[in-house]
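Pasting a structure below so you can have a look.
The complex appears here without one of its protein chains, the remainder shown in place.
Note that the chains take the letters A and B in the order they are written out, and that residue 1 is the start of every chain.
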Amino acid sequence: MVNIEIDGKKLRVANGAMLIEAADEAGIKIPRFCYHKKLPIAANCRMCLVDVEKAAKPLPACATPVTDGMVIHTKSTKAIAAQKSVMEFLLINHPLDCPICDQGGECELQDVAIGYGDDVSRYSEKKRVVHNKNLGPLINTDMTRCIHCTRCVRFGEEIAGIKELGMTGRGEHAEIGTYVAKTVSSEMSGNVIDLCPVGALTSKPFRYSARAWELRQHETIAAHDCIGSNIFVHTRHEKIMRVVPKENESINETWISDRDRFSYEGLNSKDRLLTPLVKENGEWRETDWDIALRVVVEGLKDVVDNLGAASIGTLISPSATLEEMYLAQKLMRSLGCNNIDHRLRQQDFRDQDNAPVIPWLGQSIKDLEQVDAALLIGSNIRKDQPIAGHRIRKAAISGANIMVLNPVDYEFLFPVTEKIIVDPRRMSKELGAVAKALFELIGEPFPKGLTSLLQDVQPNGQHKAIAQHLKAANNGTILLGLSAHTHLDFSTLRALASLISDISKCTIGYLTDGANSPGGWLAGAVPHRNHKQEKITSDNLNASEMLRSNLKAFVLQGIEPEKDCANHSLAVNSIDQAEFVVGLSMYKSDSLLESANVLLPISPFTETSGTFVNIEGRWQSFQGAVSSAGDSRPTWKIWRVLGNLFNVDGFDYMSSEEIRDEVRSFSGNIIPKNKIEWQCPTALQNNMDGVVRIVDTSIYSIDPIVRRATALQQTADALTPAIHIGEELASRIGLMDSDQAIVRQGDGEVTLPVKIDYRLPAGSVLIPPCELGGTYLGHEYSEVKLEKI
Amino acid sequence: MTLSSKDAQTLSATQSPAQSKKAKAANSKLDLLSQNVCAEIDQWLAKYPADWSISASMPALRIVQDSNGGYLTTDLMDAIAEYLDVPAISIYEVATFYSMYELKPVGRHKICVCTNISCMLCGSDEIVSHLKSKLGIGFGEMTGDGKFSLKEVECLAACGGAPMMQIGREYYENLTTEKVDEILNKLA
Partner (left out) sequence: MANEVCFKNHHLDKPWTLQAYQSTGGYDVWKKILNKKTQADEIISELKTSCLRGRGGAGFPTGLKWSFMPRNAPGEKYIVCNSDEGEPGTFKDRDILRYNPHALIEGMAIAGYTMGASVGYNYIRGEFWEPYEHFETAVKEARAAGLLGKNILGSGIDFELYTHLGGGAYICGEETALLESIEGKKGQPRFKPPFPASYGLFGRPTTINNTETLASIPSILQNGGKWFLEIGKPNNGGAKLFSVSGHVNKPGNYEVPLGTPFAELLEMAGGMRDGNKIKAVIPGGSSTPMLPGDVMMDVNMDYDSIAKAGSMLGAGSVIVMDEKTCIVKALARISYFYYEESCGQCTPCREGTGWLSRVVNRIENGAGRPEDIDLLLDVSKKIEGRTICGLGDAAAMPVSGAIKHFRDEFQYHVDHKKCMVSAA
């Protein structure tokens, strides 16, 4: 610690801190443009020049480290003169067109100019004009306004890890851009909009739609991954105009993913369901809530009375709120139905009784950047949970050994120490080899059953290296990602991962889908445990079993079964054959219109209050930002009314907070443990015939809202239906890039273009969820047949 | 159209398919660099620490420019980026920052005339107007036959021989209009 004095204020600050940090901490405002606390220092704008006693020249506060006894004046004549002159220089080439600039009202340059600029420009030469660059569907450019602070460039280099923007040319001709027209591809690219202090980089979807001072700001939580980034939703006249990050050092710092920023476009989609609908004689009819709810109650009662409650299935989106999940299961269980699940993409439930109370990250999100080794199993962390990816990237940059075992060679923007990319059917074998290598390294005996399980598994150099790094780690972690969760052999992967975690002393963690899957477990939205964590032993079908049991009725909340369930054709067919289907939905999606009997319009997270429990176990409650669109209603209120209509006790909630507190009272003292007891899997999956399909629910098709976010759908990350295939396999089958081929899976059959994809190992193809002419393909990791046409 | 189990097994090597990315990236432009060019770049690469391949960006741009009739295209810059395994924008940044890289076609002989202070004091204005009228082109332009292009340059550190110009790798000093004619006449 050193003693300094800024503007007469005596301060004690950390050694090595920059002047500007000390001033910020003390609430002393120094103007700045290039400095940003999350970016490396550039000191190029010179706006922060301050007067330091004993220094001949004014010094940039952002790049001057404090020293003991330093006396600083930020508002002396010398400092103000320096700041004013920089302001004058900045404005000579900057258009003074604030009234038509999208940044007007929230422009750092405008703000500072009011304090430091002189009214009359003495610059009478022609102003510089810079041509605009097309950076793709998300970011709009107006480069004449650029003040060359390079925040956007440094963001790409240092934070996103992908240098797409640069400064080309030199001197007055220096320009920020991509040089060639290019869509920026970072999944965090939208952050440059916030970083840009002027109106050079603005949001394309938001462009010209509102002025900053007309907007109202509401805090809420992002709803598309298990991170729970804190966001502000900006509204005007009850409409969401844009989303920006809300700083939270322990979760998203100052960033959000593009998905969280631009998904709001899906909220106002044209096919939004705005009134209750009932189907009569095959025809949909708009109706009011009374009638619609009565139809629901009668329909379900009918099934319960005649066929038993066990013939109803309830499938809930993993992004539903804690309150919604809780009330759904409370009502369904009170009717006698335990078939309730939010694990829609999971396929292997063999070990569910053994599963942790809440499968969670096992550490805090912030902790991820402190790991010194991480083994990612079946995870595209960069795209699946961009903020977690960013934390892992930080760890990697500071030297952590990041290792992956994946079915697709995802591009990570950080160094990967060991990478095993295999046919998905080999995943558990490879993990077994790591486990074996680790046991050999440590010299401990195998636990029960492992010897025979790993009999024909021989660790190679890579497995040994991974074992070595995990063993050497002081702060290692093993993370099971989305494609581990959807794997047919999930229980084996989990068992082995747990074992490895046990003997390597590395934390084990889960990265799940949806915004609230930890909440799903707490609320009892799983068939085999209720909200009190009591075991349910009979008549408890999981998501997959529900779809295979010819159930007579379904209640679907917030999902599109053909895209949100593991097995697309199975889901559609199974729901289609049911006699009574209730859809609580935001959208009039085709498959629901086809199969449902009643559709109840529900309000998305921006129009309702509720709670998401993120992957680190943090409960984050939020309020709606706008009122419910049309006749749609907050889902918790729908369940409440249904509870009353069914005459079930305990449904008289006045607020979502009341529901949340009730869940709290059950779960208050749960100490989540991730380790599971060792139960030796029966055998390692070893069926190697045929070509299997990987589904890889991409970043922009993970939930119904995102799928309707138009700008996101125009980016490179929006998967178009195609057969992604490795080069070797393609040439073996005689397929070439952009050929058309027929894919058959189960009884589904579609024709799709072929796309050579170097990330894929032989033996598998990647085909995103797709529907063509009403037919759907089957599930992830099962066999497909390809035929060239 | 299915694979036998044996095929699938041998194919699912534990090696990452992207490990040989260099050779395989979709729409790779590496083919634009000849073997000689690559060999020459490699000689420069050897001068820098192993993890600093970007250090060879400047020599690579020069070598590629020389092999392409004196100028660079976006495709060639992309190929260099790929060869050095650095972001393309980093190569564009370098190519647009330094004045010796040309991003438009230039004449077979690029005449660079210094007009800076010492040359100006010693009559570069006259040399420039002579060149302009003789060749019928201005700065930044190329003669119709593609033989010459004219470029104004800053001080080339030959002020003792002002006025001066550079053509290709040669310096020509103490210029007079007659001397300029003589020099240009000798160039094929």
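Quick note on the criterion: contacts are C-beta pairs under 8 Å (C-beta built on N, C-alpha and C of every residue); 3 or more make two chains touch, one makes a residue touch a chain.
This is a predicted model, so every value here is computed, not measured.
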Of A:82, A:629, A:642 or A:786, the residue in touch with the unshown chain: A:82
Option from A:45, A:553 or A:777 whose C-beta touches the chain left out: A:45
Where the unshown chain meets chain A, residue by residue: 41-47, 49, 56-58, 60, 63, 65, 82, 85-86, 88-90, 92-93, 122-123, 125, 147-148, 150, 167, 169-174
Those residues of chain B which, in the complete complex, touch the missing chain: 47-49, 52-59, 61-62, 86, 90, 93-94, 97-101, 112, 115-118, 120-122, 153-162, 166, 169-171
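By definition in this document, only the chains that are shown with their structure count from here on.
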Gap in Å, rounded to a whole number, between the CA centres of chain B and chain A: 44
Contact footprint of chain B on chain A as seen in their complex: 162-170, 178-180, 409, 411, 419-423, 425-426, 430, 460, 462, 687-691, 726-729, 732-733, 756, 758-763, 783, 785-787
Contact set on chain B toward chain A in their complex: 1-5, 7-9, 11-19, 21, 24-26, 74, 87-90, 92-93, 96-97
